[in-house]
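For this depiction, one protein chain was excluded, whereas all remaining protein chains were kept in their positions.
Order of writing sets the labels: A and B. Residues in every chain begin at 1.
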Amino acid sequence: MNDVIKVKIEKVEEILKNSHYNVYIPYGKGKDGKYELLSEKTSLPREAGEHKKISLPPKAIIFRKDEIIFKYRRVEDGIKLEENEFDNIEMIIFGIPPCDAHSFSVLDAALIDDYPEPLYFEKRKKFGIIGMACSRDGKFCFCTSVGLTPHSEKGSDIMIYPYGEFFYLKKVNNNLDKLWKNLEGFGIHVDDVEFERIIKKYDFSPNNFIFSAEDIVEKLNESFESDYWKRFSEACISCGICTYLCPTCHCYDIVDVGDETGGRRVRTWDSCQFPEFTAETSSYNPRMEAYKRQRQRVLHKFLYFYMNKKMFMCTGCGRCIKYCPVSINIAECVMRLGGVYEE
Amino acid sequence: MRDYARETEELKRVCMDILKDVDNIVAWIGDILRPYPSLLSEDNLNEIVWSPFCASSTVTYLKKHKNELLKKNIGIVVKDCDLRALNVMFQENVFDREKIVIIGMRCDGVANHLFFEDVMYVHEIKSDDKFVYVNGKMVEWSELLHTCCNTCTYSYIETKYVIGEYMRKKNNDWMHLSKINDMDYDNRRKYFIKIAERCIRCYACREICPVCTCLECAVDPIERKISPKTTPHQKTSRATWIFREKSASENIFYLLMRAIHMSGRCVRCGCCERVCPMAIPLMDIIDIVNKTVIEKYHYDAGRDPLEKPFLTFYSEKDPEDDMEGCI
Partner (left out) sequence: MNGMKFEPKIVAFVCNWCSYAAADLAGVSRIQYPTNVVNVKMMCSGRIDPLMVIDAFIRGADGVLVSGCHPGDCHYIHGNYLARRRLYVLKKLLVGIGIETERFRIEWISASESQRYSKVIEDMVKDIKRLGPLELSHGDEK
C-alpha cells in the first residue's frame, strides 16, 4: 500500500504557513533567484522544473557560503572564545526537483557518513526536504543518465506530484512524521491505480546527453592520460561557477578573519578550480594547469566518488553547463571519454 | 538584412587568406547559440562560428594562453569591444602589436542565449536594425541585449580585414545610471550592500574580463607568487587586503577594487555582468567610473593603441570638483 494522499494546494499552503517550520522556497528565476521564506507575502511553487530552478543550488541553505565556527575577543584578562550557537528552528525546503533533492543524499554521504562535519550535521538534523516532481526539463538536464528520473523520490522526505488543484503527497521516510500526520488529516488517501495515472504525467526523460553513468565508469578509469582533457578545458577560465553552483560540490576552506582585538574562524566555500586550491607550502602546485583541475572535477564526480560511495557526485541538474561562461560541458566530456559517441 | 551564415563563410575565406602568414587564429567555435573562443588552424577552420551570440571575448582566450601563443604570429577575430580591449593590451605592452593579425567583425550587439533556451537546433540567424531572426522567429534587439550592448557607442571597426556591416543605431545616454543618481546616499548604500551580500566571489567577472591581466590579483592569497626560495618570514609578512570569507565587507572591497582598477581601461564589453551567476548588476558600479573618465576626462579606453594608459599621465587642468553627489 502506497502512503499517498492528495490535499488541495491551498490547504497545504495554509498548513505550512501556520506551522512552526521555516519553509524555504525557490523564488525568482534563473540568476535573479534566491531561497525565500514562505510567509504571507510569498506562496508555494505550484510546479518544479527547469523554469523554476534558480542558479543558486539548495545546498546554500544549510551549507552556507560562510559559517562561523567560533568567535574570539580580547578581554581584560585574556581571550574569550565563543562557540557558534545553533538555534532550534526547524527548516524545510519545499518544491525542489529530484536533481536538487537527491543532492542532499550526496552531501550527507560526503559530509556525515564517515565523520560528521559538525556545522553541516547540526543544520541537517533540522532540515526537511519536500521534493516536487519535475514537469519541465531544460536543454542542459541529464538526470536520467545518472540514475534519477523527473519523478524520483530519492533524497526527499515527502515527495509531491502536482496535479490539477491537488498536491499528491507521498511519504518517503519518517523524517517529517509530524507534518505528515497533520497533512493526512486534511487529505484523501489515493490508491495505486490513481497514483499510477498521476505519475504518468511525469514519466518523461530529458532528451539531452543520454548515457548511463554506471556503464562508463570503467572507461573513465582508464582515461587519466587521455589527450582529450586538454581540448575539453582549453577555454576554461578557472572561475568557480561550476563548483559553486553545483548542488553536490562541498569543498571548503577554513579561514581566520579578524585582528588582535577579535575575530572569528569561518568555514567558507572553496573551489578546486582556483589555481591556489592545490598550492603547497613548498610553492609546488600539482594542478597548475586548467586541464588538470577540470580532469579532477570530472573524475571526482563520475569515478572516485562512485568507487567510494556507490553514487555519483552529479545529479544531472545542468547548472554547470548552463552557466559556464565558456560553455564547457561535463556531460559531453563524460560521453566522449565513455565511448558513447562511437556506438 | 545581415545574414550570419553568409558572414561566417566570408570569415572562413579571410581566415584561409591569413593562414598564409600565421599558423593559428583565435576565433569562436561550437554551438551557434553558445560559441566559445578556441584556437583554429587549417584543419578545423570549418568549425568557426560567427553569430550575435559570440559573447565571450577572444582576447580573454589570448590572454590566458599568452605564453604559448605569442611565440609566433597569430590571428584573432574580434568584435568592436574586443578590438578596444586588444588596443588596451597594446597600450600596456601586454601583447606585441607586430605579432597579431586582426580580423574585425562589425558587431550590432550580443544577444542573450538563454532567451532561446527552448530552441534545440539553429539553422538560420539573421538580423536587421530592429530585430534578430532565429529560425525565422523574430525578436526585438532591445529584448535580447545586455546593458552594455544596449548602451554601446562603438561602431568604427576599420581594420585591414573587416566583415559585416553595422545596422543597429548605437547610442549611450547613461540613462541606466539615473536610478543611482536619483537615490539618496542612504539608499545607495543599502543598494550596494545588498549587492555585496549576494556576491559569492566566484571570480568569474575577473577571469572573463579581457583587460584583467594582473598575474597576481590584489585579492588573491599569496600562494600564487611564492617560489622554493621564499623564506617563511617573507611568507608570513605578506599582507593580504581581504580575507577569503565571502562577507559583505570583503565583497565590497573586491567590487570596488575591480571598478577602480578599470578606470580608463574598461571597454564596456559587459562580459562581467553577463557571466555573473548571481545576476549582480556589476556595470552599475563600474559605469560610475566609466562615465567619469569619458565625460570629465574625455578619455576613451582602447580607441588608439598608441595612446597612453589613462592613469599614467595627467593634465594640469584635471578637474577637481565633484558635482556634489551626482554621478
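Assume a residue touches a chain if its C-beta (ideal position, glycine included) is under 8 Å from a C-beta of that chain, and two chains touch if they have at least 3 such contacts.
Bear in mind that the values here come from a model prediction, so they are computed numbers and not experimental data.
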Pick out which of A:Gly28, A:Pro116, A:Gly147 or A:Gly263 touches the chain that's been left out of the picture. A:Gly263
Touch assignment to the omitted chain, from B:Asp43, B:Glu98, B:Asp173 or B:Asp186, lands on B:Asp186
Residue of B:Ile102, B:Val134 or B:Ile285 touching the missing chain in the full complex: B:Ile285
For subunit B, which residues reach the chain that was dropped from this view? 180, 183, 185-193, 196-197, 218, 241, 247-250, 252-253, 256-257, 259-260, 263, 285, 288-289, 292-293, 297, 310-312, 314, 316, 318-320, 322, 324-327
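Keep in mind that, in the parts below, only the chains that are shown with their structure count from here on.
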Centre distance in Å when subunit A and subunit B are each reduced to the mean of their C-alpha atoms: 31
Counting only contacts in the complex, subunit B reaches subunit A at residues 30-31, 34-39, 56, 60-61, 64-65, 114, 117-118, 120, 198, 200-204, 206-208, 220-221, 223-224, 226-228, 230, 235, 243-247, 271, 274-279
For subunit A, which residues count as touching subunit B in their complex? 30-32, 34, 50, 55-56, 65-66, 138-139, 207, 234-235, 237-241, 244-245, 253, 255-257, 266, 268-271, 274-276, 279, 281-285, 322-323, 325-328
